[in-house]
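With one protein chain held back, the other chains of the complex are shown just where they sit.
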Amino acid sequence: MEDLKQFFKKDNFAANSGIELLEASPGYAKARMDIEEKHLNALKAVQGGALFTLADLAFAAASNAYGNAAVGINANISFVKAATKGILTAEAKENSINPKIATYTVNITDDEGDLVAIFQGMAYRKKFPLDFSDV
Amino acid sequence: MEDLKQFFKKDNFAANSGIELLEASPGYAKARMDIEEKHLNALKAVQGGALFTLADLAFAAASNAYGNAAVGINANISFVKAATKGILTAEAKENSINPKIATYTVNITDDEGDLVAIFQGMAYRKKFPLDFSDV
Amino acid sequence: MEDLKQFFKKDNFAANSGIELLEASPGYAKARMDIEEKHLNALKAVQGGALFTLADLAFAAASNAYGNAAVGINANISFVKAATKGILTAEAKENSINPKIATYTVNITDDEGDLVAIFQGMAYRKKFPLDFSDV
Partner (left out) sequence: MEDLKQFFKKDNFAANSGIELLEASPGYAKARMDIEEKHLNALKAVQGGALFTLADLAFAAASNAYGNAAVGINANISFVKAATKGILTAEAKENSINPKIATYTVNITDDEGDLVAIFQGMAYRKKFPLDFSDV
């Protein structure tokens, strides 16, 4: 788990977006993002891309936590409540896993426990292991 | 168009992600992102969230270019080629428009003209106009 | 509930597909389909359209059970296990509900309790009530 958290610190885009990986184990992960000015769109709500990135990091951690590289091939996201302030939490849970394909649902909730977005991700599982040598 | 481009400069998340809106008219938009270190994930490819954000800005511009606010309610993205360097371009085209709901396809292509990701977005069209007063 | 079940018996396509609505209440529904020869595709597995139709009926029942018409505007389905025989069950649960838009997850499972498909549906909620006069 510590290795994995270190590994995902090398995700520059998530790091620059202020996203922190809280937990990760095979098939499960949790991440958080404290809403700042930099996350907002022109309508003053958290940009869809920021929400997607938060969900995507949780998805990546859950699917890569088996130790081999897994890459996202498809994702579907529904935006159900505008988020404007506070802390957002993304929780990824595995729905299914096969040798090649695995699927995950990620729920993003706000401070009040309300659902902000729901994300379905599909990962393609590669044969090569993650490289933890420099983490 | 100039108003709209100025309006979308207020999209902090897209701006911080280095995304530039090139064109926007009702039902159509084009945006670009020059790949930098900051866009990469832990596997050294452009993070899915960065690709999503690029597509999302083009989608937002195409759907808001009618002058009224339109918010994304659903998006589906397929990642078909890993991007690691060069310039990415997102082009949004309208598939359908109703009083309340409109749909768009956004193709992201790389320098070689290869498709990197394909994005389907659905927007809910609100009744209030965009505020261009301070752009 | 009895009214609603009768109402959905008028869904010709679902009825011809051998799909039965088992339960329906606001935000929740369950349906079943006993796999027959007629559901199979050219590769001898249940056709994706048959699985979609099963999920769609549960989604429609859950979203229409409030009494007003709700129409599906988007659905995303992931096929995770091939189904070839036995009974399939679809269970729809509401993720979010707003005055205009509601979202649902539908899981399709087989006899062994394995997940066969996962469906995300988004409904647009209309103002007019369902017509139960002739059910």
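In this document, chain identifiers A, B and C correspond to the written order of the chains, with residue numbering beginning at 1 in each.
Here, a residue touches a chain if its C-beta (ideal position, glycine included) is under 8 Å from a C-beta of that chain, and two chains touch if they have at least 3 such contacts.
Keep in mind that what you see is a predicted model, and the values were worked out from it rather than measured.
Touching the chain that is not shown, out of B:N12, B:N41 or B:N76: B:N76 (per the contact rule at the top). Chain C meets the missing chain through residues 7-8, 10-14, 16-17, 37-43, 45-50, 52-54, 56-57, 60, 69, 71-80, 82. In the full complex, the hidden chain is touched by chain A at residues 73-74, 76, 100-101, 122, 124. Chain B residues in contact with the hidden partner, per the touch definition given at the top, are 74, 76, 78, 80-81, 95-96, 98, 101, 103, 105, 115, 118, 120, 122.
FYI, only the chains that are shown with their structure count from here on.
One finds 20 Å separating the Cα centroids of chain A and chain B.
Among the residues of chain C, those touching two or more other chains are numbered 74, 76, 101, 122.
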